[in-house]
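Here the complex is missing one protein chain, while the rest keep their positions.
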Amino acid sequence: MSDRTVLSSADHPVEKISHSIGVGGPMTIHTVDGVIRRVRPVVFTDDDTPGWVIKARGKQYTPQRKFTMSLLGYCEKDRTYAYDRLKYPMIREDFVETPDGKNRNTENRGKSGYRRASWDEALSLVAREIKRLQKTYGKETITACTSSHHSWGLVGYKISLFNRFFSMMGYTRIADNPDSWEGFHWGTPHTYGYYWRLGGPEPYDMLEMAMQNTETMLCWSTDPDTSRGGYSAQESALWRWWMKEMGIQFIYVDPFNNYTSVKHADKWIGPRMGTDAAILEAIAYVWITEGTYDKEYVAQHGHRFKEFADHILGRGPDGTPKTPKWAEELSLVPAMDIKAIARRWASTLTTGGSGMRGGFGGACRHSNGTEYARLLFLLFAMQGMGKPGRAFWSPACGGPMNYNFWFGGYSDPLASIAKYPVCDDMPVNSVQQVLYRPNVPDAILDGHYEWYGEGFCGGGIDFEFTRHVYPAPGYNKVHCFWRYGGSFFGTMLDTNKWAKMYKSPELEFVINQDIYFTPETRHADVILPACTNLERVDIGEVGSSGLGGYCSHSESGNSWQMIVYQDKAIEPLWDSRSDFWIFSQVAARLGWGERFTEGRTEEEWAKRFWQFSDLPKQMSWEDFKKKGYYVIPVAFGEENKDPETGLIENWDRYPGFNWFAENRACDTMNHKVYQEEHLLGTFSGKFEFVSESLTYWAPDDEARRPIPQYQDSWEGHKSLSADKFPYGLVSPHPRFDYHTHFQQHAVWLWEIPKNRVVINGNPYLVCHINHELAEQKGIKDGDVVRLFNDRGSVLCVARVTWRLNPQTIHAYTSSGIYNPIKYGQYKSWDKGGSINLLVPGRLIGDYVPAMAPYSCNIDVEKAEPDPNYGQGWEHILDAVDKQQLETERPIRTSISADLLFGEKEAWLKDQKNKKEAV
Amino acid sequence: MLKKPMKKPGIAINSARCMACYACFIACKDEHCGWDTPLSKAQPEMGQYWMNIVEWERGDNPRRIKTATVPTPCSHCEHPACMAAAKDGAVYKRPDGIVIIDPEKSKGQKQIVEACPVGAVYWNEKLEIPQKCTMCAELLDDPDYPGFEPRCVEACPNQALVFGDLDDPESNISKLIAANKVTQLECLGDMKSSVVHLNIPSRFLAGTVAYPKELEEVCIGAAVKATLENGEVRETVTNWAGDWEFEDLPKNVKVAIDITFDGFQPVHYDCFTDADHYVAITYLDPVK
Partner (left out) sequence: MELVKKYVLRLPDENVTMTKEELVAHVKDMLKDHPSEYMNAYRVWYECFEGCGMPGTDVYDVIVETMRSLTEDWKDIGPMRWEKYGVIDPSFLNLHYATARKTDEHGNDMLQHRFHLGKHYQGPDGRVFWIPVMEDFNMRAFERKDGKYVGTMVEIDPFSDYAKAMVEVNV
């Protein structure tokens, strides 16, 4: 903000040092005069534990004595004071509180202005509407949804706080789909089990294993420096340098030569979109014909391998041998390269995986994604998966960990204020009706939707096949949407439908509770301003999603395990409040405030997480608050330290999947009882080259066959749409954001040339186009281009590169910015970079209710930037700022989104000159 | 003066380790945007990059692409061009070598911006002063500030930025410099500076050798020889992928590439290192 008060640190010493956690890592916050001065990484002191040491190939390796942050962590101050913060409750200007919920001008949602309201007015309206809606239609008429992860902390966020409120109130839950890892979740349980881990592999102690044994690292659909193990900041960056510098060969497979591969790859191949399964089948062909796979392992641990081998050799029903030449025609990767990779994989100790924690990666978010995921596991099984050096692992998790120190993570069933033991009164949602997140707009707009599966199907293989109908029998439809944090325009499918849904009169009342004026916030009737977690008290562990929650032990992506007392650095800015306060207020107005809070403050709730963990044995509550954090030693006891260096060299190791390769009782975390009889979670207990569970449950499943295999996509290079839209869009998770949570708010990110380019006050997203394609289209580096198909259009700035092949165009998904040029017009061109407007709403298959954004055909053409200045919605906030209202707190007067000093003046001058020239 | 005194504080920047994660870029903004310090005025919210990341793509064929990423702050030169261009002592060099622009005395002196060959000085339109990196001296002078490194160095997760005393041969920075290739920025010529760049890449030539095309097989172990214009010879063999590469070749020189493999006709290429090149996929022909 060019008119943000310039503050001086000359005579103002740091008066407060506090800590917090974000998706960019843990932070040390310096506050001066009640204002955040800076955000630094946490640098450990002498009284913090020594780190671990890995001894490998004659050298010793230990992490830096600090917890790294990614670039996003350093944006947290900028994001806290962002120009687009919600400052006070707001009510849509043309909203009318009609007694029957009709005629409320819903068609204007998305372009209406807002008026300022007091908390009392806003909360009373929310309470009144909830009562009216519940009375008229029943509790099921209210639905609500969170995002991942606009905030952090075990008390005041997502699964804990949100769950408690809405379960207690009763609502139609929106089942999340496993958006980041669809193909693994719906695919791999049918091949090697682990449905309770949602398809993901065991990462335990894999870093050490790889450093000691691995000769080749295979990184398939992985950009670890960008996806950062999830929320482990840049902790694993050093690990990959260690591995690179010890001579391990890195092979990267990705349609885009990504930010890690371009630095580390000894070999990069860029297949055409959706052809990864074909390459894997061809690699199997090489091994089978050359006899270079682990026959003993397959005989002992594989089920029905012979039928798979017949299929690969062309003796199966389709009669097609899966030769490297066959794969070359599909993928455009030369057969000679496929063979070279196959032989390198077989003849060396090869470790590898997909995506940030091994079982992720964009390639699995495709119509053929389940088959890709299943084939990847089967190929590792053919080479003895679980033996030293032959592990399924991505190099961004699996660091040394103290598994025997217990503290909760955000998805941990034991670490939630909505569950025992943390709460005394555990709420149970009385409503059975469920919606399914990817298709919420379809359900609302069509009034009917059917699908299979529970979303997250960790409870058993049958959970994938439960049949759901909306509205559920005996239930009424949803007429109210309470949205909490984040923006789906950048992350869901065919997202013009979300804009359409918001305008529907079916949604009589829309509440948005967020920190910022995000694209979805602009579609609400009532806006409740929440504060960041830097402005409230909480507690958490860095990078941890919990034990037994999904993605168990995600904190193994860190070099350090750290528990943080998330102290309030400053009071909530303007008139924003903590989410806990907001929910408590609504609960009180609905008559169950005491039951909701159990009489506890946020700090008292935070203390309960400390109490139920192992932390009291190490630190009293007062000491913990004072220090601000605790670093967990990877092992306790002096005897475990190297006497020379003082670093910890002995700790209990449980190498992932090694138990299976050695026919031992399973000794790794989060396992099922039958794994102790070394059986996997498949029907046969073995790797299933022909899946028995699919044969039993879904024999007519078109997307998942009993033998996993390549199939042409319903939107790929052989589809009809490819005639009109000949290029495949690759849209991985963004490098310069965490989902949608920084882009619109932290303007420093707009100055990164590979991220965005500001033209006329609007930050255009960068897309990558191959040199040959660019030349053909007359596009130069830095030109504005339109990416488009029948679903929508997005204006981007082109970067011309050799880092992809001509048939693929790259642009990151998860744009936090959605700026339709013509507000309110359906399918208006977007200049905010919400690529997801282009991706299909079609799910992978009838029985596989999974997103497939990697199955997307587009075209590109040169375009002009929008001549209008700014992002298009600044006037809404400016108008609200000018309204005067009596509140308890002083309100800052007008802000201007005029971020580049002098740029707007220059633009105005330019416009004036143009007019005069005419 | 630094609270932990050093004769010559410096930053070593190792391009071989930089991943262009932009943590240093943002950390610098976090420190200086919107805040005055004892040594500088606030950087505006946008438009200046005291820690700039200079990136370029290397290669002309998808089969071999790399990127060079060079974090480029002010070099704190031994004989700063900005100081030479400044009037009335607007730019001064501290005894420890850190170069500072005085935010009061430098008002109106736009020529200081233009003088810098690196482009590391920025003009603040609103305040009408030139501004640049201070090596966070104002922090490191301050006995109450808990850190001991400039913000950019503290932020780097790859150990690509290292801070320390250049005059102490036992310091980590001196050891790192001794063990690596010093590559001063081209625009600075042979100028000495407190910011020492290491391992900025120059040129590569790469290629793949394969058996006759219809066989669809890469050729492992083919001998590849590079003879430079100056007579220097380098040799390698193709790896498991059939690929060969020569890195760190001098710029703008002729290089003759000769590929030989038993039973096949030798192949010769005349190359020129005007840019990084992927020379060819060489399909061998059998000896007649």
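First chain written, first letter: the chains are A and B, and each begins at residue 1.
Heads up, the rule we're going with is that contacts are C-beta pairs under 8 Å (C-beta built on N, C-alpha and C of every residue); 3 or more make two chains touch, one makes a residue touch a chain.
Keep in mind that what you see is a predicted model, and the values were worked out from it rather than measured.
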| item | value |
| --- | --- |
| Touching partners, among the displayed chains, of the absent chain | A |
| Residue among A:E450, A:E676 or A:E864 that touches the chain left out of view | A:E676 |
| Listed residues A:D176, A:D642 or A:E692, member touching the removed chain | A:E692 |
| Full-complex contact with the absent chain, from A:K59, A:R315, A:K626 or A:R664 | A:R664 |
| From A:G599, A:P616, A:G637 or A:P867, residue that would touch the chain that is not displayed | A:P616 |
| Among A:E93, A:D176, A:E603 or A:D652, residue touching the chain not depicted | A:D652 |
| Positions on chain A contacted by the hidden chain, ascending | 193, 195, 303-307, 403-404, 406, 413-414, 420-421, 424, 459-463, 465, 547-548, 611-614, 616-617, 652, 654, 663-665, 667-669, 671-674, 676-679, 681-686, 690, 692-693, 695-697 |
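Here is the rule we go by: only the chains that are shown with their structure count from here on.
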| item | value |
| --- | --- |
| Distance from chain B to chain A - Cα centre to Cα centre, in angstrom | 33 |
| Contacting residues of chain B [partner chain A, same complex] | 17, 19-23, 25-27, 29-31, 33-38, 41-42, 44-47, 49, 53, 55, 57, 59-62, 65-67, 125-126, 144-147, 151, 154-155, 157-159, 210, 216-218, 239-243 |
| Sites on chain A touched by chain B in the complex | 1-2, 4-10, 13-14, 17, 37-41, 43, 64, 66, 68-71, 73-75, 77-78, 225, 233-235, 237-238, 241, 249, 257, 259-260, 262-263, 266-268, 270, 324-325, 334-337, 339-341, 343-344, 736, 747-754, 758, 770, 801-805, 899-902 |
